[in-house]
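The complex appears here without one of its protein chains, the remainder shown in place.
First chain written, first letter: the chains are A, B and C, and each begins at residue 1.
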Amino acid sequence: MTSDAILLFTVIPLFGSFVTLVEKAVPSLKVAKPAALASFFLSVLLLGLYGEGIYGGAVYSKVVGGWPRGIGIGQELDGIAWVALALVYLIYLPVLLYSFSEGGYDSRFYFFLLLLQGGMAGIVLAYDVFNLFVFLEITGIAAYVLIGYQKKDRALFAGFKYLMLSSLGITLFLLGVFLLYRDTGSLTYTDLRTWALEGMAPAKPVTALAWISTPFALATLLAGIGVRTAFLPYTWLPDAHGFAPHPISASLSGVVIKISFMVVWKLIVLLELSEARQFLLWMGSAIALIGVLRALTQTDVKVLLAWHSVSQMGYIFAGFGAGTEMATVGSLYHMVSHAFFKALLFLSVGTVILFTGERSLVKVSGLGRSFPYLAVLFAIGALSIMGVPPFVGYVSKSLIFEGLKNHSIPYWLLFAASVGTVASFTKLSLLFRGSPMVAGKSTEDSARPRGSFQRVEPTDTPSGLDTRPALQTRPFKSGYLGMSLLAVFCVLGGLLGTYGIQLFSTIALHGSAVSMGPAISVGTATLYGSALPNEAAASAFQESMQLTHGVTFLWLNGKEYLKTIVTLLLGYGVYRFIVSKKGKEVQAWANRLRISFDNQLVLLLVGLILLAVFLAIQY
Amino acid sequence: MNRVFKGAVLLLFSFLLLASVLVEKEPKEYPKSYFLEQGTRETGAVNLVTALYLAYRAYDTLGETIVLIGAVTGVLVLVGREK
Amino acid sequence: MIALLLISLLFLVSLGGMILSKNLIRKVMALNMLNSAVIILFIFFGSLKGTHAPILVGGETDIVDPIPQALMLTAIVVGICVTALALAFIYRLYDRYGTTELPEIEHQVHQNDQ
Partner (left out) sequence: MRKTNILDVVSRKLSPFILLFGVYLVTFGHISPGGGFQGGVALASGLLLILLAQGPGVLSRTFSLKGISLVEVLGYGLFLLAGLAGFFWGLGFLSAFLAPPGTIFILNIVIGAKVGAGITLICWHLFLEGEESE
C-alpha cells in the first residue's frame, strides 16, 4: 500500500464536511447525514488497507505536495497513529447513529462533527510542529461549538471556559514552537529528534541562565497540549463533558482527550524525556484519586461520569509514566477500552436523561423495569469501568497494575481510585435499581412502551437545564444500535484480551511513535530510519505475552481475581458509607468546593512550571 | 487561592519566560537558502512568503481556511436565533 | 535585546490581564494581545538577520527569513477566529445571565445548582 494515500484520512472527513455545507446553503438537498456515514465507511476502508502493513511494523511517511523533506509538511502513519485512527472511527459510528435517533440536529452539527474527525486525523498524522498547531486549533473550534450547540446556559458557560483555557494552552504551545524553531531552525519532528539526541544544547547560549530555555520550551509545548488532555487544569472537563449534548460528551470523553495524549506520547518518546514520564506517573495517579473523590460527591449523573473520565485518564498517564513494557501496553490498551466503555456510559445515561428529562440522581431512579435493555447496556459499561473480569476494563487495568508493581505509592493511589470507582458506579446504578421514581414522583403504574423515546415534561427543573419542547415520541432504534455496538466492543475487547495485548505490544513497542521499527518505509525512500533501541525488549515482551502466558496472566491468574474481589468488596463498603446519613453531609460539604475560572488559568501556569522543573532535573 | 499565590505564580512564570526569551540568537541559514535558490523556479512566485504558504506549506493554509469557515459557522450557530 | 524585553513584557502584561481581570470581554482582549505578542516575537526573530523583505525583485539576496512570516499569517487568522467565537459565546452568556462579569455569572450558576 503506497504511502501517498495517508493524507486521505484527513481529506475524506473534510470533504464530507464540505458536502454538509452544501446542504446548509441549499436546504432541499438532504446530504448531510449520508455524507457523514459515507465518510465513515471510506475511512474505515482506508484504515483496513493499511492494517496489515502497520501490523508488520511498516511506517508510511509522505511530504504533502511532494516537496523535499525539510521543506514541505511531513505526514506519518505509524503504529500509534493507526490505533488512534481506529479508535476515532470506532467511536464515531455509535455517536453518529445516536445523533440520528436523538434528532434535533441540523446539517451544521454534522459539519462540526466531521470537522472534529478530520481535525483529529490531522493531529495524529502530523509530523510537523506547526501543522500540529493548526489541526489542534481545528479540533478545538469544532469542540467549542459542539459543546455549546444546544445553547443551554450551563453548556455555553462550560464551552466558553474550555475555549479560554484551551486557547491559552495553544498560545503557550505556539510560544514553545517559537523557542524550538529558534534553537533547531526547523519544525519537523525528525530534526527535533536529532536535536534531542545531541543533548538539546541551546545554540550558543549567551546569558548564564540560557539553559532554562530548553526545559521551558518543552514544558510550554507539553502543557499546551496537556490542557486538552486534562493534564493539570483538569477542572474544565467535568463541566465541558457534563453539559455537552449526549453524543458530543461521549465523543469528547471517548476520543478527543486521548488523541491529544497520543501527541504527548509521541513527543515524549520522540525527545526521550524520561523526566516528563516521572511527572506523568505522579500526576496521573494523583488525578486518578482526585477524580474519583470528586465523582463520589456528585449528584448530576453526567458530571459524575465526566469526573470519572478525569480519573481514568489518570490511569493512562500513570501507565505511560511508569515506562515498563507492561504498563506502556496497558496504557495504550486502556485508552482504547476507556473510549469504549466511557462512550457507552455517556450514551446510556444520556438516553435516561432524554427519556425522563431528569439529570440528578436525587430525582430519578429504578428505571430497570421500564427500560430493561438500557439497564443491560449500562451494566456492561459500569462493569467494564470497574474492571470486572470478562470485560475490557479488566484487561487494561490489570496490565497497568502489573506494570506498576514496583512503584509502591502510585500503585496504592490507583488501587484506592479503583475502589472509589466501584463505589460510585454502584451509586450510579441506582438509576436502574430500587423503587421506580421520576422527577420526585414514583411512576409505578405508567406503562411506558419499550424502547420508545418519550420525553416527560420535567416538572421542576432546578437549573432550567432541559427546557426542550414537550413530548416527542419517536423510536430510538439507531440509538440502541449504536450503544449495542459499543457494548459488543466492550465484551469482545475483554474476551479477546490476549490477542489485544499481542496487537498493542507490537504497535506500542515496535512501530512506536518515532518509527522506531526498522523503518520499512513503503513508497518514498526511508526517511526517518533509526535503530530500535528496545528491539530486544519488544521481542522479549512479545514472547512473554505469547498466547499461553497471556491466557494464564489474564484468565487463570488467581491473584488478579483476588484483587478484583477485594476491590469490589471495599467499593461496596464505601458505597454503604456514602449512602448513609453521614455520607450525605460529606457530599454536601464537598459539593461546595468550587474552583473559580481564574484559578483554573493559574493552575495551568502552575502545571507548566512544575513540568519545567521536572524537565530541568533531567537536563 | 488568594492574590499572593496568583502573583507568585505569575512572577515565577515571568522569570522563566524572560530567562528563555532574552537570548541573542540568529535564525539558521538552511531552510532560507533553499527558498532563495529554488523558490521562484519551483513555484513561479517572486514573493517568497506567498510561495511558502500557498505552495510549500499549502496544507497549513488548507487547515487555516477550515478554521475560518469553522469560526464563521460557529458564530452563526451560537448567535443565530432559534428558527 | 530591548525589543525582546518589550515583547516579553507585552506577553506578561496580557497574561496577567487575562488571569486577573474580572470582565469576560477584557479577558478575550487579553487573549488576543497574548496571541499577537507571540506572533510579533516570531516575526521579530525571523528578521534579525537580513535586511530586505523576502520578495526577490532585482536579484536581492540578503533577505529576511520568510518562514516565520508565512506561519504567522495562519496564526493571525486563527487568533481572529478564536476571538470571534469567544465574543459569540460572551454574547450568548450576556443574553442569558445579563452580565459579562465573571464572578456574577459564577454566582448565578452556583445558585441554580442548589
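Quick note on the criterion: a contact is a pair of C-beta atoms (placed from the backbone, for glycine too) under 8 Å apart; a residue touches a chain by one contact, two chains touch by 3 or more.
Keep in mind that what you see is a predicted model, and the values were worked out from it rather than measured.
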- The omitted chain touches A, B, C
- Of C:41, C:84 or C:105, the residue that touches the missing chain is C:84
- Residues from chain A at the interface with the omitted partner, ascending: 4, 7, 11, 14-15, 18, 21-22, 24-25, 62, 64-66
- In chain B, positions touching the absent partner: 41-47, 49-51, 53-55, 58-59, 61-62, 65-66, 68-69, 71-72, 75-76, 79-81
- Query: In the complete complex, which positions of chain C touch the hidden chain?
  - Reply: 53, 55, 73, 76-77, 80-81, 84, 87-88, 91
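Here is the rule we use: only the chains that are shown with their structure count from here on.
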- Task: State, to the nearest whole Å, the distance from the C-alpha centre of chain A to the C-alpha centre of chain B.
- Result: 26
- Query: So how far apart, in whole Å, are chain B and chain C when each is placed at the average of its C-alpha atoms?
  - Reply: 11
- Multi-chain contact sites of chain C, meaning residues that touch two or more partners: 11, 15, 19-20, 41, 45, 71, 74, 78, 81-82, 85, 89, 92
- Query: Multi-chain contacts in chain A: which residues touch at least two other chains?
  - Reply: 130, 134, 137, 141, 144-145, 148, 151, 156, 182, 598, 602, 605
- Residue set of chain B touching chain A in the complex reads 1, 5-6, 9-10, 12-13, 16-17, 19-25, 27-28, 30-31, 34-35, 55-60, 62-64, 66-67, 69-71, 73-74, 76-78, 82
- Over in the complex, which chain C residues touch chain B? Could you list them? 1, 4-5, 7-8, 11-12, 15-16, 19-20, 41, 45-46, 48-50, 54-57, 61, 63, 65-67, 69-71, 73-74, 77-78, 80-82, 84-85, 88-89, 91-92
- Could you pull out which chain A residues touch chain B in their complex? 14, 17, 21, 24, 64-65, 67-68, 70-73, 108, 111-112, 115, 118-119, 122, 130-131, 134-135, 137-138, 141-142, 144-145, 148-149, 151, 156, 179, 182-186, 202-207, 209-210, 212-213, 216-217, 598-599, 602, 605-606, 608-609, 612
